[in-house]
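Shown here: the complex without one of its protein chains, the others still in place.
Here the chain labels run A, B and C in written order, and each chain numbers its own residues starting at 1.
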Amino acid sequence: MNDELETFRRECAAFIEAKCPASMRTPLVREDEEPWGGRRPVFTHPDTKPWMDAMAERGFTAPTWPREYGGGGLDEAHARVLEDELRRAGCRPALKSFGLWMLGPVLLQYGTEAQKQAWIPGIVRGETRWCQGYSEPGAGSDLASLQTRAVLDGDAYVVDGGKVWTSHADKADYMFCLVRTDPSARKHEGIGFLLIDMRAPGITVRPIRLISGASPFCETFFDGVRVPRANLVGRPGEGWTIAKALLSHERALISKMRDARSSEDVSLEALARRYLGTDESGAIDHPSLRDRIAQANLDLLCNKLTMRRSEEAVRAGLGPGPETSMFKLYGTELSKRRYELMVEMAGFSGLGWEGEGFEADELVRTRSWLRSRASSIEGGSSEIQLNVIAKRVLGLPDDPHGRGRE
Amino acid sequence: MNDELETFRRECAAFIEAKCPASMRTPLVREDEEPWGGRRPVFTHPDTKPWMDAMAERGFTAPTWPREYGGGGLDEAHARVLEDELRRAGCRPALKSFGLWMLGPVLLQYGTEAQKQAWIPGIVRGETRWCQGYSEPGAGSDLASLQTRAVLDGDAYVVDGGKVWTSHADKADYMFCLVRTDPSARKHEGIGFLLIDMRAPGITVRPIRLISGASPFCETFFDGVRVPRANLVGRPGEGWTIAKALLSHERALISKMRDARSSEDVSLEALARRYLGTDESGAIDHPSLRDRIAQANLDLLCNKLTMRRSEEAVRAGLGPGPETSMFKLYGTELSKRRYELMVEMAGFSGLGWEGEGFEADELVRTRSWLRSRASSIEGGSSEIQLNVIAKRVLGLPDDPHGRGRE
Amino acid sequence: MSFVLTEEQTALQRAAREFANERVPTTHLRALRDGNDAIGLSRERWTEMAELGWPGIVLPEEHGGLGLGFAELGLVLQALGRTLAPHAFLSTVVLSGSAIALGSDARQKHEHLPKIASGERLFAFAHEERRRHARHHIATRAVASREANGGFRIDGEKSFVLDGHVADMFVVVARTSGDVDAREGLTLFLVKKTLPGVTTQRLSVVDARNAARVHLAGVEVARADVLGHVGRGVEILDRVLDRATIALAAEMLGGIEEAFERTLAHLKTRRQFGVPIGSFQALKHRAAYMFCEIELSRSIVMEALRAIDANRDDVPMLASAAKARLSDVFLQVAGEAVQMHGGVGVTDELDIGLFLKRARVAQLTLGDAAHHRDRFARLGGY
Partner (left out) sequence: MSFVLTEEQTALQRAAREFANERVPTTHLRALRDGNDAIGLSRERWTEMAELGWPGIVLPEEHGGLGLGFAELGLVLQALGRTLAPHAFLSTVVLSGSAIALGSDARQKHEHLPKIASGERLFAFAHEERRRHARHHIATRAVASREANGGFRIDGEKSFVLDGHVADMFVVVARTSGDVDAREGLTLFLVKKTLPGVTTQRLSVVDARNAARVHLAGVEVARADVLGHVGRGVEILDRVLDRATIALAAEMLGGIEEAFERTLAHLKTRRQFGVPIGSFQALKHRAAYMFCEIELSRSIVMEALRAIDANRDDVPMLASAAKARLSDVFLQVAGEAVQMHGGVGVTDELDIGLFLKRARVAQLTLGDAAHHRDRFARLGGY
C-alpha cells in the first residue's frame, strides 16, 4: 500500500474512532434498528442517526460518488480502504438505501444535471427513501411486458396501473418506476423511467402477505397520478436500457442482502447436535441427515471459495468471470436446501408457526424456511438464471421462439 | 373359467407334457442357447429345435395369428390360457424373433394377401430371421429424417444409404427397412416400408462396439441394392404410418427384453452383504449406500405395482391408463440407478474389465452397468419419453417450433 | 383385480370429492386458521361426515360401522387431502378406533366404537414423546405404575398428539415395565380428558392443522380402562401405527394430486414471453418426472390399503414403503408447485403454499422418509 493510501487509512481510522459510537460497532441484529432514513425515519437506537449523519457529512455513505452531489469522491482504491477500516472496526452500516444501491448509480449515468442536483444529495444524506416499481401483477419474469401507462398531459405524466413486489413501498418517499410511455412502440421500446412521489394523490399501497407471514413487499396502485415531466430519467423510450443497468445492481444486491440474513450464519451441525444428538464418536446420530449436512456445508464452502475467486479476478483486472452468473442461482438454491435441512432435523420442533410450545428461534426458522422459497423466484427466478447461463456463458443457441427470455 | 377354456387348459398341459423336453423346462441362462431360428440357425442345445418345431406346428409360436398363415388362431382368452400353462410349466420360449414381435403384426395389418402368404409362415416356424432397419447414422431421435433412398428402376427399388443400431443384422436373413421413396415429399411423407433380403449384393454389415464391449448392434450399408418392388409393404408414402404402428410393438418389447436380463433379478442387498458386510443388528454396514439401496428397492416395488395396476386396468377393459407412458422411462432410469449401486458398492471389485483378479459375475456386472447407460437412449430416449408424457398425458402445449419432436 | 375400483368405490370416491369441494374446500381451512378457531377443527363438519357414515367405514357393523375396508377409507382421505381439510380420521378412527377394535374387550368396544362411528366422541392417540418418530415406534418414558386399588397412575408427557386438544378421550401408551426402548412392557390405557392431571397444550403448527402436547401428571385410571393386555401393548401399537401411516399416505396422495393438477393448470394458462409457460421444455420435463413419481405413489398407497384389508403379512413393509415415498414426493411436488407458480406461489393469497406447509408436517408425522426407508430395509433383513 502506498503512502498516500496509508495516510488515508489512518484518517479513516481516526474518523471512525471519533465519530462512530461504541454501540454502532456492535453487530446489527434487530431488524427495527436498521438505518433506512427517509422523510419519516424510524431510529429505535439513539446512536443510529448521529452515525448516519457523520458518515453522510463526509460523503462516506456513497464513497465513490462525486463530491458535487454530496458523495465521497473517492476512487476505488480509497473506497476499499474505507470499507476495510469500517469492517475492521465492526461498524454497522450507516445507511441502508435502495437509493444508494440502485437508483443513484443509474441517475449518475443517465440523469440530467438538474436531476442529479435534485435527487442525489438527499440519497447520500439518507433524507429520502426510495422503492422500486418494476414488477407488475401478471408480468412475472417477463418484466418488459409491463402495462402501467404514463400519458403526457401538459407538463405532467398521468400514471395509471399497478406495481407489485415493491419492498417497503409503504415506507418509501419515492418510487423509481417503469412505465409505458408509448403503447404503440415495440415491447422493449416505449418504456420510460419515472420518479414518483409516493405522497401524490391517487396512489394506494397494500402490503403483501407471504406464505411465511407478513413481508416488506407491497402492491401499489396508480389511479390518475400526476408526475412532473421533469421526473422522467433519460429519453421516453430509454427506460428499458436504464432498467437493465439498474437490474445488474439489484442482482448484486440480492446476493448481498441474502448474506445478511443468510442461512450461512447458521451452523447446521450445531442444530443437528441439539436435535439429533451425537453417538459415542461425536458424530451426529442420524447418518442420512449427517451426510446431507456435510454436503450442504461442503457446497457452502465451495460457493464461498468461488465468490472469492471471482473477487480476486476482478481485483486482478481480469474482470468478473463467467462464474458470477451462477451466484444468484446457486446461492438461493443452496440456501433453500439448508433451510429444508434445518426444519427437517428439528423434527416436531421445526413445525411451529407461532405461540407456545416452541422456542423463539424455532419459530423464526419456520418462517425463514418458507421465506427462502421466494428467494429462487424473486430478482430473476432460478429458471431465468439458468437461461442466462445457458445463453451468455455456455453460448447455447436460443430457442427459435425464445427471444428475450431471460 | 368356463368349461371350454378349462378344456383348452388341459389340452395345453397335455401338449406341454408330451412335447416339451424336460431340458426346455429349465431357465434359459446361456445367451447362446436362445432360439432365434433363421436360415442359418444355431442350436447349441439339442432339444431347442424339437421344442420350437412342436410349438410352431400348432401355431403356438404366434398363438393369436390366423391359422391360414400358420398361426394358432386363438382368441385373447385362449392365448392367455396357453401363456399361463407355458409359464406354469416353466417352459423356455420356443422362438425368439423380431418377425414375431414386430414385423408380423404390421404385416397382418398392412400387407397384401400375397405378402402375408409369402412371409408370415416362415416367421411362425422360425425359418426366417428378421432385423429392423429404422435408425440412420446422424438421425438419432429424429427417426423421420431418414436419408436412405429407394429409387424405382423397373420392377425393383434400388436402395442406397445406411442403417445403424440394427440388432443382429449380421445374423438376420431379412431386414424390414424404412426408405425414402419420394425425396420431394414432406419429411413424414415419402417414406416406404421395404423388406430386404440380406443376401442381396451391395449390402455390407459392420458390428458396433459399445462402451460395454461387443454388442448385437450393427451398421448396415446399402450400395445400389436391388429389392423387388413387391417387397414394399403398404403404399409408397405409407411407411411412416406403418413404422409408428410397429414402434408401439417395439416399446412394449424393450420393456419385455429389459425384464429378461433385468437389474431387477439382482438382489442389491445380497451384493451389499457380500461387499459391505453387516453390523451387529444385521443392517448393511454403510448407512448411505444402505439408504440408497432401500430407495432403489422401494422404487422397484412401486414400479412393479404400477405395471400390475396397468395390466389389471387393461384386463378390466379400462384400457391402458396414462401410466403406461412412463414404463420405458422409469424402468430404464431405475435400472441405471441399480447398476450404479451394484458397481459402487463392490468397490475395487466393481471396476474389473476382464482377466484375473475379479470374479466372473463382477466382470459381467461391469459390462451390464455400462450397457445400462444405453437403455435410456435406445428405443426412444428418456428425453423423448418425457416429451411424450408432457404432451400426450399431461396435455402441456407444444413448443411453437417443436412440431413432431417425440 | 385389486387396483381397479368397484362401482361402489367409485361412487364413494365421487361423493367424497363432492363433499370435500363443497363442504370443506381450502377456504374452510383458511377460515379456521384466520379466525383463530379455538380447536382448528369443525365438529359440525365432522358430524356431517359421520352422517355419511365415514368415521365408521372400517368399523364393524355390530358397533355402528359400515364394515367396509381401508380401501374405502383411503378414498375418503384422499379426497380430503385434496382440499387440506382438517378431520379426525387419523386420531379418532384409525389410531384410537383401530386400537379399540383390535385390542379392547367387548365392553369397551360397545362403549366407544358406536360413538366413534356416530361422530359424537373424538379420540386422540398419545404415544409420541420425542421430537421425531423414534425407531421401533416404542421409545416410551411415560410410566404407568400400579396402584393399591388395582388401577394405574400415569405420569409422562406426549410431544405431538394429533387432535390432542380436541379429544374427548385419549388412548395413552405408557410403560408398565421395562426399559425405555423395550418392546415388552407397554400398556395402552383409555383416559378421559376430564381426569385430574390431564392437561393439553395446543400447538400452532405451520400447516394450521391440529396437534397438541399432552401432560399426564399422576393421572389415576382404573384397571377397567386398560386397553388389551398389560405389558403387551406393542402388539396393538405396531398394527395401529402401520394402519395410520398408510391412511396418512392416502391423505398425502390427495394433496399431491391436487397440488400437481393446480400446477399443470397454471402451466397451461399462465403466459410469459408470449407463450404458455407449459411450453417451456425444462418445465415440461420436470412435470413429466413428477407424473411418474405420482403414479408410483398411487400404486403403493392402493396396495398398502388393500393389504390391511386382506390382513397381509407385508403391511409393515408396505406402510414404510408408502410413507417413505409419499413423504418425499409430497415435498418435491409441493416445492415444485410453489416454484412453478412464481411470485404468486409464495403469497398467502394463493392456496399452493398451503400444500407445501402440509407436506412438511405430513412428512414428519408418524415417521419421515429416512425413518421409513430404514425400517423398510430392516424389515427386508438388510
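Quick notes on this one:
Throughout what follows, a residue touches a chain if its C-beta (ideal position, glycine included) is under 8 Å from a C-beta of that chain, and two chains touch if they have at least 3 such contacts.
Bear in mind the structure is a predicted one, so any value in this text is a computation, not a measurement.
From the options C:33, C:158 or C:284, the residue with contact to the chain not on display is C:284.
By the touch definition given at the top, chain A reaches the unshown chain through residues 269, 272-273, 278, 281-284, 290-291, 293-295, 297-299, 301-303, 305-306, 308-309, 312-313, 315-316, 318, 322-323, 326, 329-330, 383, 385-387, 389-391, 393-400, 402. For chain B, the list of residues touching the undisplayed chain reads 135, 140-142, 145, 164-165, 208-213, 275, 286, 288-289, 343-344, 346-358, 366, 370, 373-374, 376-378, 381-383, 386, 401-405.
Although one chain is not shown, part of chain C still touches it, namely residues 280-282, 284-285.
Note that in this section only the chains that are shown with their structure count from here on.
When chain centres are taken as C-alpha averages, the shortest distance to the whole-protein C-alpha average belongs to C. Inter-chain spacing, taken between the CA centroids of chain A and chain B, is 57 Å.
Computed from the mean C-alpha positions, the centre of chain A lies at a distance of 42 Å from the centre of chain C. Residues of chain A found to touch two or more other chains are 288, 401.
Taken residue by residue, chain C touches two or more other chains at 275, 280, 283, 370, 373, whereas all remaining positions touch fewer.
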